[in-house]
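Here's a slice of the assembly, chains where they normally sit.
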Amino acid sequence: MGILGLTGYAGQELVRRLVRHPHLRLVAAQSSGRTGAGARRLGEALPEFAAGAANAPVDVGLEIVPGAPEAMLAARPDVVFLCVPHEPALEWVPALLAAPRPPRVIDLSGAFRFSDAALFEHWYGVPHSAPQLLAEAVYGWPEKNRALLPAARLVSNPGCYATAANTALWPLAQSGFLGAGAVICDAKSGASGAGRALRDDLHFVELAGNCSAYGLFQHRHTPEIAHHSGLPLARLTFTPHLLPASRGILATTYVPLAPGVTAEQVTESYRQAYAEAWFTRVTGPRLPALHGVAHTNYCDVGWKIAPDGRQLIAVTALDNLVKGAAGQALENCNLMFGFSPAAGLL
Amino acid sequence: MGILGLTGYAGQELVRRLVRHPHLRLVAAQSSGRTGAGARRLGEALPEFAAGAANAPVDVGLEIVPGAPEAMLAARPDVVFLCVPHEPALEWVPALLAAPRPPRVIDLSGAFRFSDAALFEHWYGVPHSAPQLLAEAVYGWPEKNRALLPAARLVSNPGCYATAANTALWPLAQSGFLGAGAVICDAKSGASGAGRALRDDLHFVELAGNCSAYGLFQHRHTPEIAHHSGLPLARLTFTPHLLPASRGILATTYVPLAPGVTAEQVTESYRQAYAEAWFTRVTGPRLPALHGVAHTNYCDVGWKIAPDGRQLIAVTALDNLVKGAAGQALENCNLMFGFSPAAGLL
C-alpha cells in the first residue's frame, strides 16, 4: 500500500494501524506538507515510530518523498490512501487510476463525496476536474455501502462530521420517521479535525479552556450529510464547534419525529440499520461520550425521546482520526480486499 | 458582608473579587462542605489567599465556621451571599430575613428563581418551604431587572445556563421575533459548573479529552430560561454538555425567526436590549468564544441568520463562575447598594 500525506494526523493514524494489520505493508509514502519538514525517513517524521528499538514494527527507514504520482506508482502499491485535501486529491486520483496497472484508491478528502459535480463546485468553490469519476466512486460508509466495496476501484472516505451525523440520521430518514421542521446537528470536535497546519486558534494557549462555534450555515459537511442520509438539504442545520480536546467528535442531533412514531420503532430502526455493522454500536438510552470511542474505530449512537414524543435527540460519538478518517479508510480497505473487517482496527 | 459556602467555586470566586472592591469587607464566612475540610481560617481554605505575604489583601485569619444562621447574624453583615445548593438556601433565607435587623440576601441557588412554588417543586423534586418569599424575590439579572434591585431585600441570582440562554433569547422573545417551531439551546459548560464535589466523571483522567451531553429534557434551568425570557416552556429544548475545560459556558441557540423579520431588526433588538448593560456585549456577526469572557463578568452575544432568513443561531459566552454566579451576584450587590456597577468586577 501507499500513503499520500503521511505526516498529517490521518496519515499518522493510518501508520499506527498498519503495524497491527496482518496483510498490509507500506511500500510508498509521500508528504508534501510543511509538517515534519526535513524528515526524509518515516522514522524521523513520526516520533512514535522512531528508530532505536531492536525490532521496529514498521520500516522506519522508508524514504518519504515529495513528488508526483509516478513515484508512488513506481512502488506498485495495490492500494493508495490519499490523506490530503481535495485539491491534490483531484490531481492524484485520475493520475493513479490512469496507470497501466492502477492501484485501487481510497480518498480521504472531500473530492469525490457527491455524485453531482455542481454540488461539489458550489460548496468547495473550485471546479471539479474529474467529474467522470463521480459516478463510480463509492461513498465509503460501510454501514450503508458495505456491499459496494468489494468491486470498488475508487472509494471516497466520508467526512468525520458526516459520519457522526449520519449515524444518527440515516436510520430515521430511511424509516420515514422525520417529522416536519428543522433538523439540527450541533457537533463538537477536537482540534485534530482541523489538521496539523498552524493557526492562531489552534495554539495551545488559545484553545486550552476555550470553545467556539464556526462555519455557521457554511460547513462543507452539511450537503454531505444531506446527500447520504436522504434528508433534504434545506431542512438541515449543521453547526460545528471546536473543543479543547485533541480528538473526537460528539454530535448532538435534534430531530422532529413524525406523529405516531413510537420509542420501540426508533429502537428497532437503529438496531436493524446497524445489525451488521462491525463498528457502529447502538447504546440506546445510555448516551455515548468521547472517551468511549477515543483511539477506537467505533461510532456509538444513543438517544432520548421527549416526554411528548415529538422530538428525538440523538448523541453520536466517534474518534475523528479513526472512524472519522484513517480507521474507516482501513475498514473500507479490509472490505474491498476481503480481509477480516476488523484487521488492524482493534 | 457574609458568605455561606466559602470554599465552593462560587464562594472562592467571590472572595477573589472582594479584594478588589472598595466598599465591601468580609466579616463572616461559613462552610459546611467537605472541601477544604479541616481548614479553620480563610487562608487555609483558599490557597490563593494563603498567609505569608507581607500584605494580604484579605483577612486570611478570618475564622470559617460551620454552623447556623445565628453565627452569621452575630457578625452583623449588611448583605449575605448564599453560595450553597437550594436545600440549605431554603433554610437560611427565611432565617436571615427574620432577624431583627436582617441583612439583605443574595441567593445563588435555585430556591427562589420562580414566582410559582409548584414549578419549583416539579423541577426540583422537593417542597418549597418558603413560598411566601417568592413574590418579593427579585430575579437578579440586571440586564432585565436593574430597576428592581435598589429596593430588593432578597435577590435570586440566575442560573449560569439561564443567563447564557436568556441573553440570546430575551430580546428576540420580547420583540416578537420568534417564529413557529422548536427553540433549541445546546449549551457547553466547563467542569466548575458541577461544583467541587468529587464525582467519577469529573476526575481529571475521565474528563480531559472527553465531552458528553447530560440532563436531556430534564435540566432545571429549562423552566428558568422559559420563565424569564417569556418563551413558552413547551417550545424550548435545552441540552447541556460537559466540556473538558475548567470554566465557561458557550450556548448555541437555534431560533426560528418569524416571517419578515429583518437582520436590521434583529441587530436593533439586541442593541436596544443591552444598551444600558454594563456587562453584556453585543458582538453581532463576530461570534464569541469562551476565552473572550473567561475570568471576566462579561456575557457576549453574537449571531448569524440563515441565508433564507428563517433561522437565527445565536452564540453566547460567559464565565459560569463570574457572570454565571459570583460576578453577577456582586453586580447585583453593587446595584442594590448604589455602588459603582463595576466595583470589584474588572
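As written, the chain order gives the labels A and B, with residue 1 at the start of each chain.
Note that a residue touches a chain if its C-beta (ideal position, glycine included) is under 8 Å from a C-beta of that chain, and two chains touch if they have at least 3 such contacts.
From a predicted model like this one, the values you see are computed outputs, not experimental measurements.
Asks: What is the total copy count for the complex if 2 chains are drawn?
Replies: Total copy number for the complex in this file: 4.
In this section, only the chains that are shown with their structure count from here on.
Asks: Can you work out the rotation angle that lays subunit A over subunit B using Cα coordinates, in steps of 5 degrees?
Replies: Rotation angle between the two copies comes out at 180 degrees.
Asks: Let me have the rounded angstrom distance from the C-alpha centre of subunit A over to the C-alpha centre of subunit B, please.
Replies: Roughly 39 Å separates the two chain centres.
Asks: State the interface residues of subunit A toward subunit B in the complex, per the touch definition above.
Replies: Contacts found on subunit A: 181-182, 184, 186, 188, 190, 206, 208-214, 216-217, 234, 237, 239, 241, 243-248, 250, 252, 254, 256, 287-291, 294, 304, 306-308, 311, 313, 315.
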